[in-house]
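Note that one protein chain of the assembly has been removed; the remaining protein chains are unaltered in position.
As written, the chain order gives the labels A, B and C, with residue 1 at the start of each chain.
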Amino acid sequence: MRIVIRGLSKSYGLVWALKQTDLVLEPGECIALLGPNGAGKSTLLGLLSALLHPTTGEVLIDGQRLDQGSSPLRSAIGLLTPSGHLYEGLTLRENLHLFNSLYGVKKSPQEIDEALDTVGLGRWREEYVSALSSGMKCRLGIGKWLLLQPQFLLLDEPYGVLDGSGVDLLESYLKRLCRSGGTVVMATHHVSRILTLCSRALILRRGELIFDEPRQQPWESFHRTFAEFLPRGDQWSS
Amino acid sequence: MAQAAQNKTRGRKLLGASALLSVLAGLYFGLIEAPPDAYQGNAQRIMYLHIPSILTAYLSFFIVFIGSCLFLWKREKRDDILASSAAEIGVLFTALTILEGSIWGKPTWGVWWTWDARLTLTAILLLIFIGYLMLRSLIEDETRAAVCSAVLGIIGFLDIPLIHMSVYWWRTLHQPPSILRPDKMPWENIHPSMLIALAVNFVAFILLYFYLLSLRFHVGEMEEEAKTRKLYRGSL
Amino acid sequence: MELLRQTVWLLRKDLLLELRRRESVVAMFFFGTLLLFVFHFAFEIPPDRAAAMAPGLLWLAFIFTGTLGLTQLFQAERENHCLEALLLGPMDRAALYLAKVSFNLFLMLLVEVIIFPLFWILFNLAFWELLPSLFLVALLGTMGFCVLGTLFSAVTLKARARELLLPLILFPLMIPVILATVRGMEILLRTGQFEEAVPWLRLLVGFDVIFLTAGFLIFEWVIEA
Partner (left out) sequence: MSGWGFVFLAYGIVWLALLLYLFFLKRRARRVEKELAPLRSSAVKKN
């Protein structure tokens, strides 16, 4: 899935959450979205998933303009946030059945159970989501997108809650998705993890895109730009 | 661009001047020229104020409706400013209308407030307007406040005929129709100079209304321009 | 078709959540009965006047319970950003509107079915045979309340002082429904014939149809704003 962003920006009152940005995301790319807190990562993810209305500019997906409203284009977009997008009062299965029908994907109950097994939640099939830990909720989120098969997957800091096997599960899914022509954008602070996975890195600072380069082995330019955001030891004691 | 701005301000000044003139004429005709009413005496002169201001209340609601529809359709900030300006002035005129109605009620019916159809309808209109302004002020996000106010503007306007019907049915059920019954319009059998006074006051109120509206709209546009300039100054 | 299927799934989700948590329906029911007692103490209702005052008091109780239900309507969607989860997908926004209207309607009717006879018992009224037709009038009124109430529950979803703002905006717009329902019920109680109340019922049906279509068309812009 090819995503073109033209002059995209978002302002809240008198503050620019995201300044004018132009980007092209090619199919098969796995893009790392890095930057300090409040740099506009979540705003960009919100704009790319059309949950936020841009102040200026537009997002084109395979040439079609993506705007709010229930367009079929949106069945191809996925957004994984560790905490969210699951009904606490429903069981795991009911959640997946609900989204399965809302997305019109029409997967059979067996496939739903299979998805739950692959993400290691088979045993909790009939449990309420409220009983799950945040790591397990994130796994359920992965299971949900395994089922709905989006072409354009956005992730908002999944590493924070996943354990070892969860990370392997996520990374193998992302690799498979990119190989099959999907596009992935992941906003994260776990730089070491994402650098091994991504094919391209973007750095945002105060709503501005200051770095955009594909990955190459000796990546001095990346480390030079990103050095500024690395933690400088214990600031409180000095 | 500057030339257009000049024309607008000159136009507004002209409108203001003509509004002032017609108001003075209205006062002259209403208070001096027209004879006192045979039945109500001089208190009837409040009618020259009351009927035109009812009209401006409904007129402003109509403009809020138009502004809201245009905004939802084209999402241009200008239409939203038009709607919010019309609503602000609408609240003022509606509140004044109710005030006049009750002051007029005292000598005519002996009570400050009667559940007369006309007064009740204006009161309901005022409540909807207040709801509109409250809604607009209690939503932080700008576009969301604009969209939600537009929705209330449209639904409110669609509701007016239904409110009219239900209040009038309810009214005719209880009290014999009062002097201000809509089907017997006050100007059917009244003195010609009273008619002139009413007409002049009509014109005066319309001009005054559009003058205030254009001024408030201009202020709204300037405030919006100041906001966008401050925003873009950062990234220019 | 697609819209209906999505509406049914969303309604099923809401009913399932309500069945498990039972927050809204229990709160609404007890609030309704509480209001009946409050009315009894607040107004000195002489037995002969009870029938005349019944429609007004009943409908007042229903409107307040309904408002309670409306403030809770999008509660499930507020947890865990589930509203974003729904809006992310290609779901038809109007399906969410229809599902929420029917869910709130279902809750209010459930409460009304219990409070109607309870009112009759508490104020020991006769006219038991009139209850079904009275309930029909209340049904049309509740429909009108839910149709506009759901729309404005979404409008005030992200506003400050949400619970205060909703009744403030909704009640003035509800005046035709209040007048029509109470007058309709009153005429039924007084004359016992249905034909007498028909003009009011026609107004109610008109209100429901107009604002169901208006809500159906406008809801998408409100929820996405």
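We take it that a contact is a pair of C-beta atoms (placed from the backbone, for glycine too) under 8 Å apart; a residue touches a chain by one contact, two chains touch by 3 or more.
What you see is a predicted model; the values in this text were computed from it and never measured.
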Please work out which displayed chains the absent chain touches and list them by label.
B
Which of these touches the unseen chain: B:Gly11, B:Gly41 or B:Pro161?
B:Gly41
Subunit B residues touching the omitted chain (full complex)
27, 31, 36, 40-46, 49-50, 53, 92, 96, 99-100, 103-104, 106-107, 208, 212, 215-216, 218-219, 222-223, 225-226, 229-230, 233, 236
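Operating definition for what follows: only the chains that are shown with their structure count from here on.
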For which chain is the distance between its Cα centroid and the global protein Cα centroid smallest?
C
Distance-wise, how many Å sit between the C-alpha centres of subunit A and subunit C, to the nearest whole number?
40
Starting from the mean Cα coordinates of subunit A and subunit B, work out the distance between those two points in Å.
51
Could you grab the centroid distance between subunit B and subunit C? Build each centroid from C-alpha atoms only and quote it in angstrom.
32
Listed in rising order, subunit C residues that touch 2 or more other chains are 225
At which residue positions does subunit B touch at least two other chains?
141, 143
In their shared complex, at which residues does subunit B touch subunit C?
72, 124, 127-128, 130-132, 134-135, 138-141, 143-144, 147-148, 151-152, 154-156, 158-159, 162-163, 165-167, 169-170, 173
How about subunit A: which of its residues touch subunit B in the complex?
11-14, 16, 19-20, 53
Hey, which residues of subunit C end up touching subunit B in the complex?
148, 151-152, 155-156, 158-161, 165, 168-169, 171-173, 175-176, 179-180, 183, 199-200, 203, 206-207, 210-211, 214, 218, 221-222, 225
